[in-house]
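Every protein chain but one is kept in place in this view of the complex.
Chain lettering (A and B) follows the sequence in which the chains are written, and residue indices restart at 1 in each chain.
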Amino acid sequence: MDMKTIYLLIPLAPLFGALVAGLFGWAIGRRAAHCVTIGGVAVSFALSAYVLNHMLSGGEAYNGTVYTWLSINGVDFNVGFLVDTLTAMMMCVVTFVSLMVHIYTIGYMHEDPGYQRFFSYISLFTFSMLMLVMANNFVQLFFGWEAVGLVSYLLIGFWFKRPTATFANLKAFLVNRVGDFGFLLGIGLVLAYFGSLDYAEVFAKAPELKDTTITLMTGHTWSLMAVTCILLFVGAMGKSAQFPLHVWLPDSMEGPTPISALIHAATMVTAGIFMVARMSPMFELSETALNFVLVIGAITALFMGFLGIIQNDIKRVVAYSTLSQLGYMTVALGASAYSVAVFHLMTHAFFKALLFLAAGSVIMGMHHDQDIRNMGGLRKYMKITWITSLIGSLALIGTPFLSGFYSKDSIILAVEASTLPGAGFAQFAVLAGVFVTAFYSFRMYFLVFHGKERWMEQGHHHAHDADAHDEDEHHHGLGPNDKPHESPWVVTLPLVLLAIPSLVIGYLAIGPMLAGDFFKNVIFVNHDLHPAMEAVIHHAHDAFHMGLHAFATLPFWLAAAGVAAAFVFYMVKPALPAAIDRVFSKIGVRKLLEQKYYMDHLYINGFAAAGRGLGTVLWKVGDAILIDGLLVNGSAKVVGFVASIVRRLQTGYIYHYAFAMIIGGLVFITVWLGVILGWFGPEAREWIGNLLYSRA
Amino acid sequence: MTWTSLNAGIALPEIFLLCATCALLLIDLFVSDARRGVTHALALVTLAITGVLLWCGYSPAPELAFSAMFVADPIATLAKGGMVLGVALVLIYGRSYAADRGIYKGELYSLTLFSLSGMMVMASAVNLLTLYVGLELLSLSLYALVALQRDSVNATESAMKYFVLGALASGMLLYGMSMIYGATGSLNVYEIGHRLLVGEGNRLLAVFGLVFIVTGIAFKLGAVPFHMWVPDVYHGAPTVITQLIGSAPKLAAFAFIIRLLAQALEGFAPDWRGMLIVLAVLSLAIGNLSAIAQSNIKRMFAYSTISHMGFLLLGILVANPVGYSASFFYAFTYVLTAAAGFGLVMLLARNGFEADQLDDYKGLARKHPWFGFMMLMVMFSMAGIPVFVGFFAKLAVLKAVVNLGMVWLAVFAVMMSLIGAFYYLRVVKLMYFDEPVNDITLSGGLGAKIVLSLNCLALLVMGLFPNYLLSMLNDAVVFSLPL
Partner (left out) sequence: MTEVLFYVFSAVLLFAGLMVITAKNPVHAALYLVLSFFTGAMLWMLMQAEFLAVSLVVVYVGAVMVLFLFVVMMLDINFEELRKGFWKFVPLATVVAAIMAVEMVLILTHPAAQLKGVTLMERAPEYNNVRDLGVQIYTTYFLPFQLAAFVLLVGMIAAIALTLRKRKNTKFQKPGEQVKVKRNDRLRIVKVDSEPKPTFEAPKPAAEGQGEGAKGE
């Protein structure tokens, strides 16, 4: 099998599974549906692993067109693959996490009537994501980008009978639309100024256009590269949920937990990070764009972390943690440490998928109660979930030697070394973020797995009675005398398999990925202008010493302080949080956090309301009067008029028909021969000639 | 002159088909009505073998036979392949429909296969006489087939109209051909083309003949104002015959036009371009605007055919290989689209129920989501909505027209297809958003359903991968035209 066939098979195997499960799921039943989709993803993963191995053992990167879909004025719309180390790594992460989630789903969606549909969707997602990361041109990138967005939309609204789910998926769709608008404009600029949509050609041409400026409004000129990169990054902000386009991600938790793990933590939301890393040859050329990226990332990293502290829904805690971690990755991108961002992307994919799946396991154990205030002491009942959650949390907060530590500390190092104007703020944000992360992570951990078994307390309230559950299918929450129980093996196996890379992948991969030349010729960094990577490489050479050294650095102690604070607040003195709460309520911070910085207010009552207002006006004037009145009714009248004439001619009498033919022939004779023989004078000849015989 | 100098081998598919049809005619005499399946199977086998023979006989360089009366070039071979496929689909989809209406007879098969022979001859003939005889073989079979349901008043009436008007058109065509012969002194397409290009022959008489030839062609295509027969015949004929008339002969007509206009009368391209512009503009306008007013789906398809033929003419009037191959692609994909459309109509029809009213499609998608979806694909493809093959067919034609510099014509065509999208989408709306008024049951065997589904899916697949077919047809045109 040559490599091209393998590259083709990798995305097509999940597509096949998705089609079979989606179209014929009703016929083949549940078991066959999950077998075929898991089989497809497993094939895809095995081949991806083979490809990664091929790359690691010095295999050539592949860049080739598989099929030209269409070609317009010399611009080809191709389906093509660019497979290099970055792609190979992404492929492995995507297919591995996807495989885990597929297996997990067997247990999690066990009772759901939409079982086959769900498998079809997640396989379709895997296909779309693979097309996205394997693209060698902007069109296919955009296709994958939109396709993952579509599947995400479908999956957030998977339980489409719940109003909150449909609201959430609509919100995700609309917010992403804003991002995609920027993204599309960016691609448009690329096409307009680079004359190609192929990565290799665009990147090759980028240095030439470094100093090109464009005039968007008269009197203002902008650097082409800055505008293009920022527009592309706006797309990434939508997909990777960066401030201020982050609002959809917490709501997306309305979807089933497996997809929260797969799509809204491990893979799809990192598409933006991947895209910027892929476009590094362009971003490197614009200081402005990098600064923008850095500041947006820093804001997201810190402020979304704060929101995680006050959440009570177990999934939302993890969701805000995801937002914050995505902010970290973006900060790394802004600091020109693309490889660090991608490194964090990888480690985060493992431990965040783990945390989500563990949260799902807890939710199952709690009979679909998601409120952490009703949990507690679960470690006795759910041993595997408990241990793996602990590993995930420790990895997340950056415990030395665990995977999250290496990637997060590398980001902090990179930001320290960055010389961009926004670096000071970013450094503060990422350091403060460490404390916040540790605090909310262990707040959740202690509340869920330690302490009193609070579901026993009678009259516990269901925070999400109305919305969080399928009323008719799941009874939710444990009764006072119920005991949670460990989930089946299909659920715990993925937890264990994900816990292993969460522990060791950072230690193993940091050397080659950051210090080695794994990303040579894939990611471009201008080391003279952006020295951040130098600092990271310095440390990354020796993973063991980096781990030891950590105990003497600020981030470690910040994290430790966060854990300690959580321990005091939620284990030792549970009354303390309430007291602090009261203080914060007085100065309004509490309210600010509860309202998520009023972003939703702004969007729903500001932009959305304004949009609706504008829409109403346009509808009344444009639609009702102009289009309905003039165009639709007008054209209907034209149609009616023509039809009435045709109907009158279409009498059904043969001689009428024959007469029409003869008249037609007569007209042809008269006009053509008349013109040739000059019956209508010489001008007619010229006139007809101009009208009909255009230049050939 | 010896037998070998006839070079009959290259006409092997036609020879086989004619012989097999005669054999079928005889075999059918000994087949009882209850066992008509034998005839059906034999007819399909005949088509399959014909297809294989075509495949084996494919050669990129044109080869002449029968004293330069007959040519096997890539255009002819590919067009014939499309025709064989189109006719096979007619037989497959129409079987149970025909059985319900008392026309499941041996004549259905023999006449259908004879009409296919006529089409194949039309595609390969390079002599005015042979072209004409091929056309008559096709037409005569079709007239009889339309009337085959002889107890139906509609069918016999429309057969009568088709016959009389067809005879008139044939007369005009023949008159035009005689003028061309008079002007150039040759019946051979290549010879005529050559003589007219080098300035021999009488140009005035040739243009005079050209007018009549265009008239005859326009009738066969059903271009306005020679289209009046189309709605009546489409409506009146049994749907299986409507499918036959509406699909494969369009490819034959395309090849016929290529032989007459692009090869014989190449030198008069500026003249016939003007005529085709008139025909195309009228067809696009009248076809699309009238289709909206129809409540009968067969009549709607008839007007839609008229507008599609307008598009086909647009490609031809470009008068260069790019335009011809665009039209070829259009005709080829139209055959498949129309076959699928009529196949679906017949799938819904059953004994005593024609399923030809638009209202009969209300709620189809709810009762039968799969076939509702298939119909949706057919409608989308006909409307030219991207991803489906109809879009690429229209795009190819429009590109050719724009390259020629006739932007106004392209804009007009787009406007008209926009109007056309309305009635296609109306069918989709009826299927998906309206409550069913009739109980909808599907007729037809599993095999027919599978083939029909594949046919519809092919519209999507060819839309995803249009380039293979497009480049193949383009090569065919480039290889075939000069000789």
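We adopt the following convention: a contact is a pair of C-beta atoms (placed from the backbone, for glycine too) under 8 Å apart; a residue touches a chain by one contact, two chains touch by 3 or more.
This structure is a prediction, so every number in the text was calculated from the model and none was measured.
Within the whole complex, the absent chain has one touching residue among B:S96, B:T130, B:S152 or B:N474, and that is B:T130.
When the missing chain is restored to the complex, the residue among B:L12, B:L25, B:L358 or B:V478 that touches it is B:L25.
Touching the chain that is not shown, out of B:R203, B:R350, B:R366 or B:K429: B:R203 (per the contact rule at the top). Listed here are the chain B residues that touch the chain not shown: 1, 6, 11, 18, 22, 25, 32-33, 65-67, 69-70, 105, 107, 110-111, 114, 117, 121, 127, 129-130, 133-134, 136-137, 140-141, 143-144, 147-148, 150, 202-205, 208.
Interface with the hidden chain, as seen from chain A, comprises residues 655, 659, 662-663, 666, 669-670, 673-674, 677, 679.
What we mean here is this: only the chains that are shown with their structure count from here on.
Centroids built from CA atoms put chain B at 48 Å from chain A. Residues 160-161, 164-165, 168-169, 172, 204, 207-208, 210-212, 214-215, 218-219, 225-226, 228-229, 231-232, 269-271, 273-275, 277-278, 285-286, 289-290, 292-293, 318-320, 392, 395, 404-406, 419, 464-467 of chain B are the ones touching chain A in the complex.
Per the touch definition, chain A reaches chain B in the complex via residues 67-70, 635, 638-640, 642-643, 646-647, 649-650, 652, 654, 656-658, 660-661, 663-665, 668-669, 672-673, 676-677, 688, 692-696.
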